[in-house]
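Taking it in order: structure first as C-alpha cells, then the write-up.
Apart from one protein chain that is not included, each protein chain of the complex appears where it belongs.
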C-alpha cells in the first residue's frame, strides 16, 4: 500500500531518471528539450542562491505531492548543505500549506533524507580513507 | 503499472506508517508534532460523530486522490462499522465530484476494503474460537 | 483582491446558476445531461442520509477549493438543519486535510453561512407573521 | 458569489492580459520570457493541427479549473472554427474526467462562448456591410 | 523511488483494471455503473473523432498527473494510430500547461509508449507469420 521505498535505492532513482530523460530528449521534440533546459536553469544561482531555490523546488513538490520531485530536490538540497533542522522547517511549511494529505509524502521524504545522509556518510568515510 | 496492492498487506501499511510517524515526531520539530495532534483530533466525536467524520476524511482523500489516505480512512471506517452500501455511496460521491480521474484510486480502494473485510472475518472467527 | 462577496446575494448566485444550467442542458448534449442527473442523485437519501451526503459534498468542495460548490453545499446543508457547530467541524476537517491554502475559501464560506442564516431568519419571521 | 462575467467583456479580458503580459516581459527575467515563448509555440500547427492543440489546451484548462485559461482557449478555438457541437463534446470530456467540481467553470465557459459568438456575429455583419 | 514500470506489463495493467472494474460494477451501486458508462461514451466518435477525444483524455490525465489514466489513454491512442510525433506534441502541451511536476509522469509515459510499440510489433510479426 505504501510506496515501496526500501527496495529502490537512490542510485536506481538516478539511473531511471537519467535513462528516461535521455530517451525523451533524443526523440527530437525541440520544445520539450527547451522546457527541460528551463527547468534546469530555474535552480541556478541568481538574485537568490541555488540553496534557496532548491528549497523552493522542494516545498513546491511537497504541496503538489509528487514523490519523485521531492526525492530529486532532497538530493539537491542535501548536496548544497541543507541541515536536518532546515529540512524539517520546509517540511512543516509544506504540511501547513498543503494539509494532512501531504503526510504520506512526508513519511517517504523522511526516509529519502535518511538514505541521502547514509550515502553521504559512506562517501565521507571512503574519501577520508583515501585521503590517508 | 497499477499500484501493487497484493504484495503489501494492511499490516505492512500499518507498520510503515507507525515507524515513519515515530521518526518524524522524534525529530523534535514542535510544530509538526502539533499538526499531527490536530490531524488526530479532527476525527474524534463532537457535534458530528466519529463515523461521519471518518466518512468526511475518506471522501476528501478520494477527491484529492491519495491512496495512503484512502487506505487509512477505509480502515477507520470499517472499524466503526461502516457497511458496504455506505462505502459505495461515499465512493460514488467521490467519483461524481472528482471525476473519472478518481477511478484508479477507486479500484485500489475496493481492493483495500476487501482486505479489511477479510482481516475482520479472521479476527471474528479467532475470537469466537477463543470464546468457547 | 478578495472575492467580492458582499455585492452578490445568495439570490443572484441561485439565479445565475439556474440560468446557465438551463442553457447547458438545452444545448442538447445527452451525456452532459446525464452527468447533471448523476450529480443530483448523488446527494439523495440512501444508505447514508441526505444530510451526511451534503456534508460530504461540502468537505470535498473545500479541499478542492471551489467557492461556488462550497456555497451550493452550504445552502443545502443549512436547508437540512446542519448546526453552526457541525459546520465548523466540517470546516476544520477541510482545513486540516487541505491545509492553509483552504483559508481564503473558509473566510468566504463563513460569510456565505452568515448570509444563509440571515435569509432563513427573515423567512422564519415572515412565515410566523403569516401564520398568525 | 458567482464570478461576474457580465461586467467584463472579452475586450477587457484581452486588454488586461496584454497589458500585464507586457509588464511581465519588460521586467527582464529571460527565463520567464522563454517560458512565454514555449507556451505560444505549443499550440502552433505541427504533427497535430492548431485546432486539435487548442482543444487540448481547452480541456486541460477545464480539468485544472482555470477560468482565464478556459476563456483564452475558447477564443482561440472559436477563431479556428470549432463548432458548438465540438465545444460541448470537449466540455463533456472535461466534466467526466474532472468531475462536478468543473461545473461552475462550465457555466462561465458557456457564457464566454456565447459572448464569442455574439462578437463574431457583429464582426461578420460589419465586414459584409463594408464589402458592399 | 521511481514507479516500477519494468516489472508490470501492459497485460497485468489490463487484467487488474478488468478484474477490479468487474468487482466495482457487480457490487450493485447503480449510479457508479452509470458513471462508468458515461466515461466510456465520452470517447466515442461524434462531432469530434475518437482519435481526437483520446488525445483529450491523454492530455487531461497528464496535467492531472494520474499514471494509470495516462497508461490507459496511451494504449487507446496507439490503437487508433497516433504516431510518435503526435504523442510528443501532446506530451509537450501537457508539460507546458502542467509544468515540470508532470516530468516524472512523462518519463513513465514514454516507457509505456515503448511497451505499446513493442507489443504491437510482436502482434504484427505473429499475424504476418500466420498469414503465410
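As written, the chains take the letters A, B, C, D and E, and residue 1 is the first residue of each chain.
Basically, contacts are C-beta pairs under 8 Å (C-beta built on N, C-alpha and C of every residue); 3 or more make two chains touch, one makes a residue touch a chain.
On a predicted model such as this, the values are computed, not experimentally measured, just so you know.
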For the chain not depicted, the shown chains it touches: A, B, C, D, E
Residues of chain C in contact with the chain not shown: 1-4, 65, 84-85, 88-89, 91-92, 95-96, 100-101, 103-104, 106-108, 110-111, 114
Positions on chain E where the hidden chain makes contact: 63, 95-102
Sites on chain A contacted by the missing partner chain, in the whole complex: 38-39, 42-43, 46-48, 52-53, 55-57, 59-61, 63-64, 83, 85-86, 88-90, 92-94, 96-98
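Keep this in mind: only the chains that are shown with their structure count from here on.
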Common touching chains of chain C and chain B: A, D, E
Pair sharing more residue contacts (C-beta pairs) when A-E is set against B-D: A-E
Farthest-lying chain, centroid of Cα atoms versus that of chain D: B
Equivalent interface positions on chain C and chain E, same or different at half: same
Gap in Å, rounded to a whole number, between the CA centres of chain C and chain A: 40
Shared-contact residues (touching 2 or more other chains) in chain A: 4, 31, 35, 95-96, 100-101
Topology of the chain contact graph, where touching chains are joined (line, ring, star, complete, other): complete
